[in-house]
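Each remark here refers to the structure printed beneath this line.
Omission of a single protein chain aside, the complex is shown with its protein chains in their original locations.
Now for chain A:
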Amino acid sequence: MSSGKKMWSATLLATAVLAVTAACGSDSGGESADGKVKVRFSYWGSDARQKMTEEAIKKFEAKNPNIDIEGEFSDFGSYYETLATKVAGNDAPDVITIEIRGLREYAERGALADLAGKVNATDIDAKVLATGAIDGKQYAIPTGVNAFSLVVNPDLVEKNGQKLPDDAKWTWEDYIDLASKITAESGGKVFGTQQSFNPGYLEIFAAQRGEKFYQGNKLGISPDTLKAWWSNMQTLIKTKGTPDAAKSVEIGAQSVDQSLLGTNTGAMGMWWSNQLGAINKASGQDVSLLRMPKAEGAATGGMFLQPAMLYTASSKSEHPAEAAKFIDFMINDPEAGEIILSDRGLPASSKVLAAVKEKLPETDIKTLDFIDEVRSELSDPPAAPPKGASGMEDILTRYSEEILFGRMTPDDAAQKFLTEANASIAG
């Protein structure tokens, strides 16, 4: 009989454990046991980012003792799948970090709240702020800005007998020419530059030809522009300004640490300006930013500022006021700025930027100076891309690879790219 009793108690215990675990799983927001309002904040990134974010959260909680911020952190690779799952499961975090290419995905599906008037945005450049607005509603507040630029290692350029270009008026021909000369001079040890398939690059290239990447819900790029863009890539491979197609593709799939510039085997490359610090660190060299080359006779250089990340609030949040308060702190409070510095792009708020400027690392000062120098020439920041734009970089890369390996003619690839890209953003 005693065995029967034991069995029952074991079963009860197991059930109790299950019940407790289940309770943990369904605990979504609301008030903590100690009467504090719980606000969940999701973001992605490195361990370093997590540490500084936790520090900023502590500061906020010290100022707002009735709010408990719960950071939900993951690496970039799995960020969007967890986020989408949470949102789909009606378990959305109250404050959500997002990239501009995914903004419409969430905003147009009703997942985000209008933050106009809830977060102070007076210190943010109106044009940059406008990128977070869709149909007149301010769904997102930019954390900081980046510019897609040309990164150069001046030392490697000069060591190989070349002069740094005058970037105020250099053309794509100058760029290709310089790249192939560097490779030739170094005897193939150093490549002039490396291929980029980044949509930011194409955006600039198209702007110089008077075209927009996105025209509403369609692509604004003409087949001729695409062909000219690919033709530059092909020329670079032919003149050995970049490695051959296979190696270019291989490097393209790797992080910036493994890039030619990062490993001191290349003199130039194109990246978002926030990569400057990483390249500097990986190469141990003093790298700097240049304006992107221009098309002959172009009226505009086509460069633009883009939000590095944006803060949004869930439309389903039970504590919209507290969520907005936290976003406001992260954007506008110099104390948060001092901790985060340029980790989320150069601070979008001019007040915060002025307050923390002294503390920024050298590469950021360099980037800041560069952006100030080119500011008057910049095009307006493009609006948030249409839904489905998250896959654009992959589509562009794939067709570029078809071109580089000679598996498609440029005419064919341009047509197919436009068809596929348009279909992917129409849905």
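Some points to look at:
In this text, contacts are C-beta pairs under 8 Å (C-beta built on N, C-alpha and C of every residue); 3 or more make two chains touch, one makes a residue touch a chain; residues count from 1.
In this section, contacts and distances are computed from a predicted model.
Within the choices "Sugar ABC transporter permease", "NADH-quinone oxidoreductase subunit I", "Tol-Pal system protein TolB" or "Putative 5'-nucleotidase", the name that UniProt assigns to the complex's undisplayed chain is "Sugar ABC transporter permease". For the chain missing from the display, the contacting residue among A:243, A:347 or A:410 is A:243, taking the whole complex into account.
The omitted chain makes contact with just one of the residues A:68, A:105, A:343 or A:364: A:105. Where chain A meets the missing chain, the touching residues are 2-4, 6-8, 11, 14-15, 18, 77, 80-81, 84-85, 87-88, 105-106, 109-111, 243-251, 253-254, 388, 390-391, 394, 397-398, 401-402, 405, 407, 424, 427.
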